[in-house]
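Below is one structure, written out as structure tokens, with a few remarks after it.
Apart from one protein chain that is not included, each protein chain of the complex appears where it belongs.
Going by the order they are written in, the chains are A and B; count residues from 1 in each one.
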Amino acid sequence: MSENKRNLWFFLLPLAIFLVLVVFLLLGLFSNPREHDSAQIEKKLPQFQLSDLMIDGKRWQREDLLGETFLLNVWGTWCVTCDQELPYLTELRNQGVKIVGLYYDQEIDPDFGESMDITALRAEVKDKLARLGNPYQFNILDDTREMLLDLGVTGAPETFLVDKHGVIKVHHLGDINPRVWRSKFARLYSELKAGQ
Amino acid sequence: MKAMLNLLFGAALMTLSLGVLAQDVEELRQFDSNAQKQLYKELTDELRCPKCQNQNIADSNANIAKDLRNKVYKLVKDGSSKDDVIDYMVERYGYFVYYKPPLTAGTIVLWLLPILFVLFTLLLIWVKSKRSREKVETGQWSEQQEQRLNQLIEQLNHPQER
Partner (left out) sequence: MIPQLGYLSLTIALGLAVMLAIFPLWGAHRGNIQLMNSAKALALGVFFFTALSLLALTYAFIVNDFTIAYVATHSSSLTPLRYRITAVWGGHEGSFLLWIFIFGLWMAAVAVRSNNIPLIMRSRVLGVMGFVSIGFYLFILLMSNPFETLLPYFPIEGRDLNPLLQDFAMIIHPPLLYMGYVGLSVCFAFAIAALMTGKLDATWAKWSRPWAMAAWMFLTLGIVIGSWWAYYELGWGGWWFWDPVENASLMPWLVTTALIHSFAVTEKRGIFKSWTVLLAIAGFSLSLLGTFLVRSGIVVSVHAFASDPDRGLFILAFLFVVIASSLALYALKASHMRSYVKYTMFSREVFLWGNNIILTVATMVVMLGTFLPMIHKEIGLGSISIGSPFFTEIFSYLLPPFALLLVITPLIRWKQNRFDSVKKPLFIALVLSVIIGLGLLSVGQSFVDNLALMGLILSIWIGISTIQAVLKKKPVQAQGFAALKQLSGSEWAMVLGHLGFAVAIIGMVMTSSYGVEKDVRMRPGQTVNLAGYDFNFVGVKNISVENYTGHAGTVKVSYDGKPVATMVAEKRVYIVQQMPMTEAAVDAGFTRDLFVALGEPFDDGSWALRIYHKPFIRWIWFGGLIIAFGALCAMMDRRYRLRRKTLSQQALAEQTATPQTQEAL
């Protein structure tokens, strides 16, 4: 009789394994398979040497961004979702949040010898920011898209929350709106600001 | 005669120009060696496009895939090894970007479970064959009974016609 009982436990194994699997499948239903963590959290902002978007001759580098908690916002005038977040980002700026823009053009391939018409671009940017709001202290132009690669950026808009030591604390893919700000950024931002 | 010479000349020119044209066709990616070319192909097949619906960067037309292909090309031409390039990408995009999972406590089950299963089944076969031998030896079931049983089964399968 005891052998039969031991047998029963053995034959229950497939059922047990299946039940465990179902639990994970259930969890999987409520998570987003497209969402995955950024590899940049707690990493230092990468080194870079890039020009300012609007001002001739002005160069920016990593050291210029240290000392204050800020948002690094990756965007472009060609990006439709970026248009949607500009007004809210401007609101944040008015509330005292420092926002630096990282601009790029997705079509230009520097290896193919293509170059952008900087004057036309500046006019476009000026026009857009005048219409939808200007949240940026200044804009950095990543013409080779090297810095984007170092930041693990896959598209626009993306926003990084960087502390005063240049360490990335949050990497958000998609637009910033009140809901996202509240759930992902607000508390950490005020903590970092308080520690400044 | 003149026509023939013209023809010959024309043919020679065409063949020559064909040869020249064949050499003029440039490959989109130039490599220093065949090994480098292989490495590039391997890497672009095994690195994942971080924004696509499950495609490697070789197949995807997304902008990010194009940029990553260019980066891999540059790194390979500069002499990086396969591990160097993978580390570079994983550093920036996480393990998600490489189609082979790292060997960690969380992923060891991928290799462990199959191996354990094989060992388990081998154990099972051994135990079962031992037990079947035991059973026969302790007389719970004998060859005679086996034969009688087979007889009965035969009768059931092939009933005598009435």
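Operating definition for what follows: contacts are C-beta pairs under 8 Å (C-beta built on N, C-alpha and C of every residue); 3 or more make two chains touch, one makes a residue touch a chain.
Being a predicted model, the structure only gives us computed values, none of them experimental.
Screening A:Val22, A:Ile55, A:Val80 or A:Met116 against the full complex identifies A:Val22 as the residue touching the chain left out. In the full complex, chain B touches the omitted chain through residues 18, 21-22, 24-29, 41, 45-46, 48, 53-56, 58-59, 94-102, 104, 106-107, 109-111, 113-114, 117-118, 121, 125, 129, 132-133, 135-136, 141, 146, 149, 157, 159, 161.
Residues touching the missing chain, restricted to chain A, are 4, 7-8, 10-12, 14-15, 18-19, 21-22, 24-31, 33-34, 36-37 (touch as defined at the top).
Definition applied: only the chains that are shown with their structure count from here on.
For this pair, chain A with chain B, the centres built from the Cα atoms lie 34 Å apart. In the complex of the two chains, the chain A residues touching chain B come out as 36-40, 106-107, 109, 111, 145, 148-152, 154-155. Chain B makes touch with chain A in their complex at residues 50-51, 63-64, 66-68, 70-71, 90-94, 96.
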